[in-house]
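Omission of a single protein chain aside, the complex is shown with its protein chains in their original locations.
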Amino acid sequence: MQRIGVFVCHCGSNIAATVDVKAVAEAAKHESGVVFSADYQYMCSESGQDLIKDMIKEHKLTGIVVCSCSPRMHENTFCKAAAAGGLNPYMVEIANIREQCSWIHKDMPSATAKAIVLVRSAIAKVTLNAPLTAGTSPVTKRALVIGGGIAGIQTALDIADAGFEVDIVEKEPTIGGKMAQIDKTFPTLDCAACILTPKMVEAAQNDKIRIFSYSEVSAVKGFVGNFTVTIKRKARYVKEDLCTGCGLCTEKCPQKKVPNEFNLGLDNRRAIYIPFAQAIPKIATIDPDYCTMLKSGKCGVCSKVCSAGAIDYQAKDEFIDVNYGAIVAATGFNPIKVDKYDEFAYAQSPDVVTSLEYERLMNAAGPTGGTLLRPSDRTHPHTIVFVQCVGSRESEDSTKCGKSYCSKICCMYTAKHAMLTREKYPDTDVYVFYIDVRTPGKSFDEFYRRAVEQYGVHYIKGMVGKVTPEGGKLKVQASDLIAGKQLHIDADMVVLAAAIEPDKTARPLATLLTASMDTNDFFTEAHPKLRPVESPTAGVFLSGACQGPKDIPETVAQAGAAASKVIGLLAKDHLVCNPCVANANEMLCSGCSQCEKVCPYGAITYSYKEFRMPDRTTKLRLVASVNAAVCQGCGACTVTCPSGAMDLKGFSNKQIMAEVDAICK
Amino acid sequence: MSENNICREDILRISGVDTRKCMRCGKCSATCPAYDEMEYHPHQFVNMVENGDIEALVESPSLFKCLSCFACIDRCPRQVEPAKLVEAVRSACIRRQGHNHLSADAIPAILDPDIPQQALVSAFRKYSE
Amino acid sequence: MIYSYFPGCTLKNKAIDLDIYARRSAELLGITLEELPEWQCCGGVYPLAKDKIATKLSSVRALAASRDAGHDLVTLCSACHNVLKQVNNDMRTDEYIRSRANNYMAPDAEYNGEINVIHYLELLRDTVGFENIKKKVVKPFTGRKIGAYYGCLLLRPGKVMQMDDPENPKILEDFIRAIGGEPVIYAQRNECCGGYATVEDKAYAASRAGKVVDNAAACGADMLITACPLCLYNLNKSNAENKLPVVYFTELLAEALGLKEENDV
Partner (left out) sequence: MQMNDNTFRPKIVAFCCNWCSYAGADLAGTNRLNYPADVKIIRVPCSCRVNPTFVLRAFGRGADGVIICGCHPGDCHYTSGNYYARRRMTLLFSMLDYLGIERERTRVEWVSAAEGAKFAQTMNSFVETVTKLGKNKRLEDLRCKK
């Protein structure tokens, strides 16, 4: 006979304000098997946990039910307390009377009635719990970082620094990401390349780090500690081990009209190219969409000029399988396409640019060599209008499918652009149209005020409504809400602060990783406050803007945090497995092998076993057995099994039936 | 509807607009082609209706300057649809006895030989009840 | 292909060109337009107030008649198109308006937005195809720089009209290319011409239309096309020295197809 103890938490007033906790504890007393029931202010506090330990001993409890917050919050806490009290930690059930009761109901009688039902159901379940012992599985001591921007690079460096091997998979021919395209960084105005490229070199030279550039993750199998990842190494038509990065091919290639994505199409590159001077690895790549040799078999110039013999037109995509213990997603962001916002005439005039394009126009390595020139006629612009919040902060039902969130970085980089423009070209009038200026961050607001007070940038509260290219000018029609006027400005350039969104590769990657995403395709963290760099999927971690809009310092901080979580995982030799796994009752198993087919992990195998029959003969029968180290406990097999031989520990058929019965009583 | 009590709720009901969705960016007024003709501008319509300041709007000639070109409706980042508020206040105004803005008697004076029928029909729909 | 056709008040009168050339061209392109019997004026403007049902009824009648005839409904005038398409959308999506309108009408069969409202331009693009029109052109407008003037009603509200991207449309530009001309893109092409305000305040409307004409001229257009009689009127009024001729797109279509005769107009 089970001896159950029930503990009802007040959670301050979080539960006690809407649920009559005393009544719940009283009702629990009358359930069969319950020998102790009490309410307490904070069960998760040290004294609350002590209460559990003491009562287990005092009442010789065989199982406990804690009525508190969600098990996703404190199940672990209470299991540990139970274990410290000498009970098997799996003899604990949680009745979720906070998130799923007190917080959603306003009326005390009905909330209390529901809480009682939830407690009854938990008691019914715990009565059928069996002590479980968790097995262990070994940890592969290598980590994978997906994405080679500043987030991925920093995470990889920190993991390598702790002595673990780490691979970076980057889809572009070089690592560096968005930061490599940025000119200066706020609020210190130091040169982005000057602080990024040493890190890129460090990553390349670190013997613990392997960089798979121009590669993608194409399949992920396994689970925490034991992932097997298939990496697709896209054919770059240049042998990585032979190319010296001399760049001669990129000068001789006759195909000159390829939009240069590194400069966002503001200039052209060749069909064989190295994205930028400090690229890592510094290896040429042939763009198969433009190479005439690959398309029509005529040309071969690059092969002729390459003294290293590195060109290989026959190259094919390669797939390699690598084992990892942990995976970090660092897929970053992109500015949205602004073609739905053509009231700003982006498609109509080359002088309307996005902020990232403006960044390239200001950069010494950019298409204009660092001189700010209008893309249309390469003249110096005298009036520049910056438009904030293009595609950010829109309502869910907005006609332009904009983003409902604030993109966070635009206010600061616009202040930076405005300031740098005024500093370099004091004869330029700079207008910034804003809805709010959002500058939370160290030295951020001071930076913005400097733009206004020291550099004389015109900040105008209002929005631009229409941009009309006419006679070489951009006629900007905007509202000045403070002056109560509609303004008409003849501008030479308009710069749009486009909203940022997660990279398009993030969604399919999340599916491969079975990591969850929010409705905006940002990765979801395990807990928004307390576990911000972990995905709810064990062994998958998050770094940088793939989790939400972030500036560089925040990205680097999160990258380090993700690395420390990975290190904590890889430092273990073994991981405790989830003991809630499937097991087959061999006496019932008919050997039909249905379960083997539905198991997503290949955890079920079939073998012949000898059974003693009632007539004292022995018989060889095919029966299923579950590899507990591989089973993840989804339960697909339990439902598939036609003879009811398969069951799931911790979520057994009987337990769930008991919960159903208790609820429907 | 009696003379003096057009209230905020009437306007919200007639227009179907939720003024609380407005984030006060002013894009409606920035994009409005009738801005210079108006005493109260689209973003002020939203704010004044929100604050229940209806009477000033009802008295304002701005009501008859809106061209119903849907620019503010399409470009509002928050789907507030200010033009619907203008129309609601205008309707509430001309529905009051004797408040038609355009009467048939006035037509011969403004007629010119090229004016399309469509213009007259539209103006009557907008300016009178 | 047979379609019901709603010409609207102005096309029977001041904008007879818009109508005649459209019918003539449609015939050549294998489209039969059957004018709805006893159609009533659409009202010119879509009633934005939620509680206005009566002013939508003439549109609902036209839609129901088209449904009874078994055809989708083609319109030509931008204003009629805007009103009919928005009312049709109400009848599809707004339970309140649908039940109220059906109660007023008490027709044999309720109307629930069964048919589609199609603009003549959509017909050219989606049914005939601009490529096919190109093949039938006998007098191309080679070298002519033509500015497409959309105005507001053809494109907005974009959520309902769904004819083209309201900020960056291309249906009229594609049309211009199909008849051999060179489209001129200018920013004011989707801004208001001044609309019905001209009835009350000529100067106000003229200043609006003036901005459109100036912008188009500055961008190099030597002619403007439109689908709306009121736009045509306003643009012409503000354009006294007639620096930019403004014509209906159907006139150019007919001319390109060789259907315009000397004694027309």
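In this document, chain identifiers A, B and C correspond to the written order of the chains, with residue numbering beginning at 1 in each.
In this section, a contact is a pair of C-beta atoms (placed from the backbone, for glycine too) under 8 Å apart; a residue touches a chain by one contact, two chains touch by 3 or more.
For clarity, every value in this text was computed on a predicted model and none was experimentally measured.
The chain that is not displayed touches the following shown chains in the complete assembly: A. When the omitted chain is restored, the residue from A:218, A:383 or A:653 that touches it is A:653.
In the complete complex, the hidden chain is touched by one of A:3, A:80, A:105 or A:531, namely A:105. On the side of subunit A, the interface with the absent chain consists of residues 23, 70-72, 96, 98-101, 103-107, 109-114, 116-118, 121, 510-511, 514, 516-519, 524, 536-537, 580, 598, 600, 632-636, 638-640, 648, 651, 653, 656-657, 659-661, 663-665, using the contact rule stated above.
Definition applied: only the chains that are shown with their structure count from here on.
A complete topology is adopted by the chain contact network, contact being made between every pair of chains. For the pair subunit B and subunit C, the distance between C-alpha centroids works out to 24 Å. Between the CA-based centres of subunit A and subunit B the separation comes to 47 Å, rounded to the whole angstrom.
Multi-chain contact residues, meaning those touching two or more other chains, occur in subunit C at positions 157-159, 166-167, 191.
In subunit A, the residues that reach two or more other chains under the touch definition are 343, 399, 466. Only residues 8-10, 13-15, 41, 43-52, 55, 77, 79, 152-153, 156-159, 166-167, 191-192, 194-200, 204, 208, 229-230, 232-233, 236-237 of subunit C touch subunit B when the two sit together in their complex. Those residues of subunit A that touch subunit C in the shared complex are 339-343, 345, 347-348, 399, 466-471, 475.
Residue ranges on subunit B touching subunit C, taken from their complex, read 13-16, 33-34, 37, 64-65, 67-71, 73-74, 83-84, 87-88, 91, 102, 110, 114-123, 125-127.
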